[in-house]
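A single protein chain has been removed from this complex, and every other one stays in its place.
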Amino acid sequence: MSSSSKTDPGRLFEDFRLGEVIRHPTPRTLHAGDASLYLALTGDRHALLCADPFARACGLAGAPLDPWLVFHTVFGKTVPDISRNAVANLGYAEGRWLALVHPGETLRASSEVIGLKRSSNGRTGVVWVRTQGLRADGAPVLEYVRWVLVHARNAQAAPGEEAVVPTLAPAVAAESLWTPPDLRFADYPWEAAGARWAYEDYEPGERIDHGDGMTVEEAEHQLATRLYQNTAKVHFDAHAQADSRFGRRLIYGGVVISLARALSFNGLQNAALTLALNGGRHVAPLFAGDTVYAWSSVLDKVALSESVGALRLRLVAAKNTPCADFPDRAADGADHPAVILDLDYWAATPRRG
Amino acid sequence: MSSSSKTDPGRLFEDFRLGEVIRHPTPRTLHAGDASLYLALTGDRHALLCADPFARACGLAGAPLDPWLVFHTVFGKTVPDISRNAVANLGYAEGRWLALVHPGETLRASSEVIGLKRSSNGRTGVVWVRTQGLRADGAPVLEYVRWVLVHARNAQAAPGEEAVVPTLAPAVAAESLWTPPDLRFADYPWEAAGARWAYEDYEPGERIDHGDGMTVEEAEHQLATRLYQNTAKVHFDAHAQADSRFGRRLIYGGVVISLARALSFNGLQNAALTLALNGGRHVAPLFAGDTVYAWSSVLDKVALSESVGALRLRLVAAKNTPCADFPDRAADGADHPAVILDLDYWAATPRRG
Partner (left out) sequence: MSSSSKTDPGRLFEDFRLGEVIRHPTPRTLHAGDASLYLALTGDRHALLCADPFARACGLAGAPLDPWLVFHTVFGKTVPDISRNAVANLGYAEGRWLALVHPGETLRASSEVIGLKRSSNGRTGVVWVRTQGLRADGAPVLEYVRWVLVHARNAQAAPGEEAVVPTLAPAVAAESLWTPPDLRFADYPWEAAGARWAYEDYEPGERIDHGDGMTVEEAEHQLATRLYQNTAKVHFDAHAQADSRFGRRLIYGGVVISLARALSFNGLQNAALTLALNGGRHVAPLFAGDTVYAWSSVLDKVALSESVGALRLRLVAAKNTPCADFPDRAADGADHPAVILDLDYWAATPRRG
């Protein structure tokens, strides 16, 4: 019997070429059932994303899929090519959603390698990719940059190998924010939304403790991560992980983002629609059995149209530590031991009008 | 930095006013995917609720959503306003389903405060609400009374504070039962239903042991409770619950109802459609790892039309105790230590014709 090499082992650092465009396989049609599962997995309650009449009152054809479900689906497509064996997911930048995705639409993904830098010890390297999520007709629905630490095949740099580190914007500029052309909040159903807080009620500097906590089980994060067709081994293989640094399965960072976003409903009830991902860092890993809490601060705000404003928000998630005291970096920049996520994003919010 | 008070902490006893109508936020469009999830979470098998051709043979447009999925969805909407910090869910009465809900329809909820009574120790109080579940067009799909024990802000009654305890019917009268106008069981697909037992085969006094047991995992009840957008902290926050009376997460009582109902298929195969909730009591809490068993007794029966009858059923669920011996209250009225649910409801059943 012969052994086959048809199994895709994933790429190592040397397998990436600057400027290379990787068209990721396995497109996926998303359905209302995916929205239901997303809701069951996160507890999200934003009426704009789960009630058709509410979405229609805001000018949309119906409730779109949560932009983060779109993000995780696109991200999942990139994992086999980019980060199947990644050491760590280091950061995000320049993320913008470019179209709403409705049930029945099909997503695929494509990534361009825009940066490469071997680590000083030679055994790993950082890969920067700019990823696009695309509809079946080729229209982009999302783009973002992420960088990951991947294993290198050889411990030494190849002759002529040069580090290229892309220059990334610290945040998506307000004038680059995309909003759905039909979106208008002039007749926003305030009562149905769950809170009266409008764009005008939020000010930079304001901090919000979201109050609730959500404990995560192994079955839950595995279901979510498989729903996104994210195949990274570290999330699923307890047998292999027993010998790893942490001794157990790691929870996909996107699960943390979505849980923290769902928790943030309480205080940000009207910031349903994420528009842009300015940056983000998975500060520490989350494990099954841990409880996620979250707090937000308002970083900036900008009016986008007569009825639509955007809030730039910092979303911080902590584990096993309620956030009434807003756990944060120390004055010396050291991470707070409980913090697991530090995310910077823009979300659309109705103006009071 | 300033701290915001935009986080909704939920109401305390003093925050409820007699006669006040609370329009609960966050409407939700239910999809066939919710029905699939409900089925995966409960194991229900009633063909009327999961097979379109079967439902059409009974005069309906297609399989409606399980009335209990409708109940939990409506109930979930009320939690942030009524019972977010409740000490205990005490009871239900006068519950009637008033329309079938089909995939694609949107539900919201509204509650009127119909009773208030401070506890003798002053630190808590009972709140009675009559809740309506409504379609987007305002048509009611469900109404029920429930009462909950909530914390009081002050340990002493306010001047003039008077107890008002509503008078509630011991059961929904047979003549008040709503059935779908098109429902007819004249051509009931007996073979496809799973059993030949008709309205005529059940007699008051009869008891049925449903035989099977179902063990509940943390991930399962959390998925279900989030699907219903029920945000009560006690179901999700293991970290906070560690310091609670029980030391762990409590399972939402609606999960118990739905599991017991699904188990009751075996013996009540043709009682798919719940029509009314006469009363109910969560006798004791259920925890993850426990196994639910159930038995039923027939309390009453009434013919509603030529082909449709209704059975008034008592559904008793027990934990970690098979129900071949019908665990029940002792002669002195003391609860059986294994019993967790005691529910009294009406369900439609085909007449043999």
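Note that the chains take the letters A and B in the order they are written out, and that residue 1 is the start of every chain.
Just so we're on the same page, a residue touches a chain if its C-beta (ideal position, glycine included) is under 8 Å from a C-beta of that chain, and two chains touch if they have at least 3 such contacts.
This one's a predicted model, so the numbers in the text were calculated from it and none came from an experiment.
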Inset, instruction - Consider the whole complex, including the chain that is not shown, and state which of B:15, B:212 or B:335 touches that chain. - result: B:212
Legend entry - Hidden-chain contact residue, picked from the options B:22, B:35, B:142 or B:340: B:35
Legend entry - Hidden partner chain, touching residue among A:32, A:113, A:150 or A:294: A:32
Inset, instruction - Write the list of chain A residues that the hidden chain touches. - result: 1-4, 6-9, 23, 25-29, 31-34, 36-37, 80, 104, 106, 108, 136, 217-220, 222-224, 226-227, 229, 231, 233, 236-240, 249
Legend entry - Where the missing chain touches chain B, by residue: 31-37, 39-43, 45-47, 50-54, 63, 191-195, 197, 201, 203, 205-215, 217-220, 223, 266-269, 289, 291, 297, 320, 322, 326
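The criterion applied here is as follows: only the chains that are shown with their structure count from here on.
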Legend entry - Euclidean distance of C-alpha centroids - chain A vs chain B, Å: 36
